[in-house]
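For reference, the structure discussed in these notes is given below.
Only one protein chain is missing; all other protein chains are in place.
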Amino acid sequence: MIEWLVPQASSYAASIDNLITLITVLVGFWFLVAQGVFFYFIFKYREKPGQKAQYITGEKKEEKKWISRPHNAVLVCDIVVIAMAIKVWVEVKQTMPPADAKVNVISQQWAWSFEHPGPDGKLGTEDDIRTGDELHVEVGKTYHFNLVSRDVLHSFSIPVFRLKQDAVPGRIIQGWFKPTKTGSFDIQCAEICGVGHGLMPGRIIIESPAAHAAWVAEQSQKKLASAKAP
Amino acid sequence: MSKPIATTRSATGIPTGRLAVWWVIASEIVIFGGLLASYIMHRLGHPEFGDYAAHTNTWIGAFNTLVLLSSSLSAVLAHQAAERKDGERAAKLLGLTMLGGLTFACVKAAEWTMEISSGFTLTTNAFWSFYYTAAGLHALHVIGGVVIMGFVARDAAQGKELQRVELIGNYWHFVDVVWIFLFPLLYIAK
Partner (left out) sequence: MSHAHHQEGWVKKYLWSTDHKIIGFQYLFTGMAMALLGGFFAYAFRMQLGFPGKSVPGYGLVSPNEYNALVTNHGTIMIFWFAMPVLIAAFGNFLIPLMIGCDDMVFPRLNRLSYQIFLLSALILIASFFVPGGAFGGAWTAYPPLSAKHQYSLTPAGATLWLLAVALEFVAFLMGGINFVTTVMNSRAPGMKWHQIPVVIWMIVVASIVFMASVGPLVAGAVMLLFDQQFGTGFYDPVRGGDPILWQHLFWFFGHPEVYVVLLPAIGIVIDVIAVFARKKVFAYKTVLYTAFATGILSFFVWAHHQFVAGIDPRMANVFTATTVLISVPIAEMIFVTIATLYGGSIRLTTPMLWALAFVAEFLIGGVTGIYLGSSGSDIYFHDTYFVLAHFHYTFVPIAVIGSFAGVTYWFPKMFGKMLDEKLGKLHFWATIIPFNFIFIPLFITGAAGDHRRIHDYSRFPDLARADLQNLRAIATVATVCMLVAQVIFFFNFFKSMKSGKRAGNNPWNANTLEWSAASPPPHGNFEVLPTVYRGPYEYSAPGRESDFWPQDEPPDGEAEPAQEAAE
């Protein structure tokens, strides 16, 4: 259902959306049943002249079944939801598929910066490309990211990926994503980080392999040019 | 002010004052529990805390433990005296407990002076921050207990409100037990 509002652009976005749909069906059904019974009772048992209410303690076994059966139904639905939630969680947060590339994500008050591998395809070398507020990735590649914060808590959130991870100062937090759709989308900071929290937008630009290679080449050219300049 | 009838009732059979003191102690346990749990979590994550703890003086800590334990003993004796309606003796024994509490506070002050003059302050590192915060919060409880005990002893000497001797004693044992946890955590585990 979420895909009606926000496009799916990562390999696990569909898993999360399907979990949300499953929960909607399960709790939605019981929600409607409960509300239906509730309003029906209010109507059916409205005050009528000369009619006294019934005396029901609810302590007898055959009376208690009216709450113990829904109780068990809720329990069964809960177990299904828990199992599916954990399955999705393990896929997104607890497994790290092998990386095709790595990026560093650095958050601070109030800006993002990103470190991409340069033409050599490796991160942590001389030719790394550093950008502010724009993350460039190639569609179809699995990325690992290292998330750090320079000051307070931030949260690296990309709605189209259904990805969210807090950045904690003093820690390097790892995660992954695999873009599946080209385009440019919002990056948010989803944890309040001070006065400029709302002024911390980023963009993720997902490019086809050719476009991404062109961008890398252009950036490393620029870098060389500025290095040569006195 | 006359007491409301509510205060004199006892549906549980436990006197209201004793019940209330138990609830006070229960809510204090979680305060100290939270602080100590935070300390232990840090401690497990930082083996270097052991080196910092080496600068604390175990002998002073041990002496204070002894002082506090003996003051608890006189609180127990005061309770027994109060049970026998011997208010004067209860007051004297409470005085002894207060003396123990004051000794504890004075030794603590001297110890902290030494440590601060050797350069170990609240902000030196996380270990010393915990050291001063936990021991300081405990010391505040000791001083507060001594003050309240003074009022209880004054009434007890005149034979009034003798049930309070037991209540302040229970509180004092709690303060004592907190120290029994603090001493090994801050002094011995090096």
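Residue numbering begins at 1 within each chain, and the chains themselves are lettered A and B in the order written.
In the analysis below, a contact is a pair of C-beta atoms (placed from the backbone, for glycine too) under 8 Å apart; a residue touches a chain by one contact, two chains touch by 3 or more.
Because the structure is predicted, anything quoted here is derived from the model rather than measured.
Chemist: Among the chains in view, which touch the chain not shown?
Modeler: When the full complex is considered, the omitted chain touches A, B.
Chemist: Using the touch definition from the top, which of B:14, B:62, B:110 or B:147 touches the missing chain?
Modeler: B:14
Chemist: So one chain is hidden, and I want to know which residue out of A:109, A:131, A:146 or A:220 touches that hidden chain in the complete assembly.
Modeler: A:109
Chemist: Check the options A:111, A:139 or A:190 and report the residue that touches the missing chain.
Modeler: Candidates A:111, A:139 or A:190; residue touching the omitted chain: A:190.
Chemist: Even though one chain is hidden, which residues of chain A still touch it in the full complex?
Modeler: So the residues of chain A touching the unseen chain are 1-2, 5-6, 15-16, 19-20, 23, 27-28, 30-31, 34-35, 37-39, 41-42, 45-48, 51-59, 63-64, 66-67, 70-71, 74-75, 78, 81-82, 84-90, 92-94, 109, 151-153, 155, 157, 159-160, 162-171, 173, 185-186, 188-199, 201, 203.
Chemist: On chain B, what residues meet the omitted chain?
Modeler: Interface residues of chain B facing the absent chain: 1-2, 4-12, 14, 16, 19-20, 23-24, 26-35, 37-38, 41-42, 45-46, 122-123, 125-127, 129-130, 133, 137.
By our rule, only the chains that are shown with their structure count from here on.
Chemist: So the centre of each chain is just the mean of its C-alpha atoms; given that, what is the distance between chain A and chain B in Å?
Modeler: From the centre of chain A to the centre of chain B is 49 Å.
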